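The complex is shown incomplete by one protein chain, all other protein chains being positioned as in the whole.
Coming up: subunit A.
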Amino acid sequence: MSGCSIRALWILSPQDTVVFSRRFPVVEKRWLVACERERAAAEDLEHSRQTSLPSDPELASAFAERKRREGSARGFGIRVAQSSSGSDSWIDDPITRHIISLHIHREAEDEFLLWPLVLHVKGSYCILVLPLVEPQQFQAYERKCQRPGCGDSVGEEDSLSSLLLSLPCITGAFMVAHTVGDIIAGDTVEPEVIVGSTPSVGGLLDSLTGSIGISGISARAKPVSAPVVASTASGASSVGAVISDIPKSTTRPIDKDALRTFISSAMPFGTPLDLNFSNISAIKANGFSASDMPPADLKQPAWKPYLFKGKQRVLFTVYETIYAAMYDRDEIPDVITISGQVNCRAELEGLPDVSLPLTRLSSAHVDVLSFHPCVQVSEQGLDKQSMMFSPPLGNFTLMRYQAFSGLDPPVKGFYQLSMVSEDEGAFLFKLRLMEGYKAPLSMEFCTVAMPFPRRRVASFDGNPSTGTVSMTEHSVEWKIIATGRGITGKSVEATFSGTIRFLPRTGQRIPSMSRSVTGSVVEEDSDIEQESTNNIVNIDEYLMEKMNKDLQAVDLEEPFCWQAYNYAKVSFKIVGGVLSGMSIDPKSVSIYPSVKAPVEFSMQALSGDYILWNTLGTCPFAVSPEIKR
């Protein structure tokens, strides 16, 4: 079985009640038939019980029970002291935070296991999708959960890995879960494409309304933020509340009708056929009229139900997100990585092919390239790749890449923070912005934030050489370049030294339950505590020791425990170019059959996690083989 079919899906609220559920009886029947067959083959009535789907309350209580047992909605993921045989964390693999099992207790029946449930947390909702697997695969997992001993070692026969490899339905179920998540969160916007300096061009519906002229749909709010922007926004906010499992957004009621319609069209019988929300909602809203003629000689692809009509043009935008860990230390090299994507909007009539060479890939330090399904890579080379695609309607991400920076980091320098006493610290920034960057690259804004999520800032002292400083309860923010005063073609040197005072720490002890997020239950011994404080000479170390005592464990989705470190986070936006050197030459874009369509190209780079680690403190780092090489 290589396809993907779904037996049921549920959406649970933060209060662990089912707010939406959908069962697919056809797939369920397949499951029951398969179980029956398995049972007949095994001639063992005990072995494979025929279990029907749980009702909503049963599922909700099983989910709540798991949450209680496994510490959080996602669970431990790693085998910890509390893990019991038969639970997901017994498997000891982080993927069990995403692919979970539930023990369903049903009145007057034995408990039974439900697996694999694909868990996707979106906003405050938990989406659970149950794909159809073979009974043997189910039993393999069940055995694995119960297995005594150490658990799998990697690469072993019948490991969890090989089970997952044989289950494309899980992959499909995740795609469903993510799409459903986007729908309930209202994140169904298409990727952003910039035209010149004007704001973003809308998506598929806009091009439809432009060409078809139905005013009803254009009333829909224009996409305000594209995923690229959204991801950085969440990155920025994660500084303050990195560990909160609780999403920041208020619980917005889910649009059940939209969801139901989507499911009915995308997977009428439980087997997903098309997960493109834009297309599905366009078909639902517009339908087809007699004037929508199919192309005479070509077949329309399933992912392009409508053809474009109107003024033709092709737009490309390269977006890059810069991740940097700046250490300013001899022993640790700085790490800068770039996640980039090329978004495209091809307003072309008919079903043309667009071909496009990608050149200078190695000088652009491009590491990973992956493409939209419509793309065919005709020539693969280290430095040059040619690709051809038949563009779908609306905005789409043509390709994604990972790269290393070809330029110097746009913000260089160091951040030092030294605690003078428990509640007072002296800090110093010395930064150079856009050094070596020539026009037309320009930095639109640049802000440096010093977050102190666990301290309350009482006051700070000191003036920066440029820019303005503001203070919030848990951070100090330094606007080096304010929006609207962007710099182009010159570099800026900025220093900022001063002192910062915090309100005294109140004895906030973490409740012991939350400590066990990842579950190592450590018995505290007052004997040890008393002793350790006496041994530390250095005040920084002493403070660190003291502060670290009430650090909570972070979720495994975080890269490290942010709160354990002092750092400054830089946010900026660079337009007019990108750091990697990825570029598309509009002249080399060719369209077949040939039409006269202007090709526009724009670029911008945004900061992701751009972190200046406190040079005087501890910092997380990793050995990067690329740099050693």
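We adopt the following convention: a contact is a pair of C-beta atoms (placed from the backbone, for glycine too) under 8 Å apart; a residue touches a chain by one contact, two chains touch by 3 or more; residues count from 1.
Following the convention adopted for this analysis, contacts and distances are computed from a predicted model.
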Using the UniProt record as the reference, specify the protein name of the hidden chain from among "AP-5 complex subunit beta-1", "Vacuolar cation/proton exchanger", "Phospholipid:diacylglycerol acyltransferase" or "glutathione transferase".
"AP-5 complex subunit beta-1"
Among A:P295, A:G489 or A:P586, which one touches the chain that has been omitted from the display?
A:P295
